[in-house]
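Note that this complex is displayed minus one protein chain, with the remaining chains in position.
Let's turn to subunit A:
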């Protein structure tokens, strides 16, 4: 099989000052939200307003309820209490197709369906825009082409998705939600299991979508340091409740990290950007791994 270079863009940090001309309007918020599976309540008392035109990350230890919160915001899980509001209206009462034109969702590690080409899979993102008979229109075609160009996979259009590497597959999935053309994007761990080059490429893309295409993005990330380099707003979740909401990476202190992750960390600024990077703190220099 042909090896395809996945790194189309070099590492770059976009200047913060440039904002998109217009932020696509769509507001997502949660009030007094509680949700869970079966009898277990996973998240509770969540009050959250997603800032339009920003890249917001949900951070927290394993099992803290970040993914559950994202699923509830995306109407996959019905709330036990409270509600999720999309543009002021309860998301669970709005027609699901109408919601799908405003809010796109990429779950964690979706199974790759056999026998689909990249273009076919990306085209599935057009479902909520097609009419009753679902005719494939020129607008659908343009949306798919644009989505593939944005993630740098246009040259793979006729390749089978199964034949792609993990990093390329993730770009295909992101293209699919981009083809959905929604102002809001909710992504569950879009960089997990990817190597550093692919993580950088995906996070750079998400930032570009926020800065230059007016999208509002919420994603769950596991890599705290990566999140701090790319995101605008940080929501720290622990034991199912929101502990901190921070609007600037530089306000993320060691104290917050210690409280949320129950681990001691040293903050060092990134040599180029000054943004914080957290490293493990050892009890004494001898305690450090050899």
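A few remarks follow.
Please note the rule applied: contacts are C-beta pairs under 8 Å (C-beta built on N, C-alpha and C of every residue); 3 or more make two chains touch, one makes a residue touch a chain; residues count from 1.
Criterion: contacts and distances are computed from a predicted model.
Among the names given as "Gluconate 2-dehydrogenase subunit 3 family protein", "Spore germination protein", "Iron ABC transporter permease" or "FecR family protein", UniProt records the absent chain under the name "Iron ABC transporter permease". Residue A:117 is the one among A:29, A:117, A:192 or A:245 that touches the chain missing from this view. Among A:36, A:52 or A:128, the one in contact with the hidden chain is A:128.
Touching residues on subunit A toward the chain that is not drawn are 71, 74-76, 96-101, 104-107, 110-111, 113-117, 119-121, 123-128, 130, 134-136, 140-141, 144-145, 148, 157-158, 177, 180.
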